[in-house]
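Step one of this worksheet: look at the structure below.
Note that one protein chain of the assembly has been removed; the remaining protein chains are unaltered in position.
The block that comes next holds chain A.
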Amino acid sequence: MEGVNVSTHPEIPGEPTQTGTALLEKATATIQGFGPVNKIHQHLCAFHFYGHDMTRQVEAHHFCGHLNEEFRQCLIYDRPDDDGRLIGLEYIVSEQLFLTLPDEEKKFWHSHEFEVKSGVLFMPGVPGPIQRQDLEKVAKTYGKVIHFWQVDKGDNLPLGIPQVMMALTRDGQLHENLAKAPQQQALIMHMAGIISYDNT
């Protein structure tokens, strides 16, 4: 059984942006402050898979900023260009911070060591030696990833409920024979009292 990565770039139904709207937004972009967003300084590329289904894998472009030395918050897009869809987010914490989490909470998080060492996680456009310095730190961190838009399913809009994502933690998980992979604890989310969503 092979893993499948068929991320499609969603074609969102809708009219192209009207000129008036575009001009207006040029004005707002110039006048307003973008405080928290200006802290985003880094682009990291990696792969995530769904916590309940390792065969579904998604390319994830992270745009990250530090809140302090031990904490990064990242916006995740399906593509790194100006047409990228915002599909999720990730929080990245140092091991020290991770260890302060209650056990119940730890289940939402994954380690980064393998991803970094295997080269699956990298910083596009940055020379090797410089990347290495930062990635050495990232290797010791833990991440919590939530995706809101199942682009690999071909959804052209962000439908359904959020998905907890996991990252590669050993050889053979990316596009290879998945039969030997350990069972990941599935975290299925459902909206109690409103609807229950079929995640398959």
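One rule holds for everything that comes next: a contact is a pair of C-beta atoms (placed from the backbone, for glycine too) under 8 Å apart; a residue touches a chain by one contact, two chains touch by 3 or more; residues count from 1.
Note that contacts and distances are computed from a predicted model.
Enquirer: Tell me the UniProt protein name of the chain this structure doesn't show, selecting from "Oil body-associated protein 2A", "Protein O-mannosyl-transferase 2", "Calcineurin-like EF-hand protein 2" or "WD repeat containing, antisense to TP73".
Expert: Record says "Oil body-associated protein 2A".
Enquirer: Who touches the missing chain here, A:Q57, A:Q73 or A:Q150?
Expert: A:Q73
Enquirer: For chain A, enumerate the residues touching the unshown chain of the complex.
Expert: Residues of chain A in touch with the missing chain: 12-18, 20-22, 24-29, 31-43, 61, 63, 66-71, 73-75, 77, 79-86, 88-89, 91, 93-94, 96-97, 100-105, 108, 123-127, 130, 133-134, 137, 144, 146, 148, 157-162, 164, 187, 189, 191, 194-195, 197.
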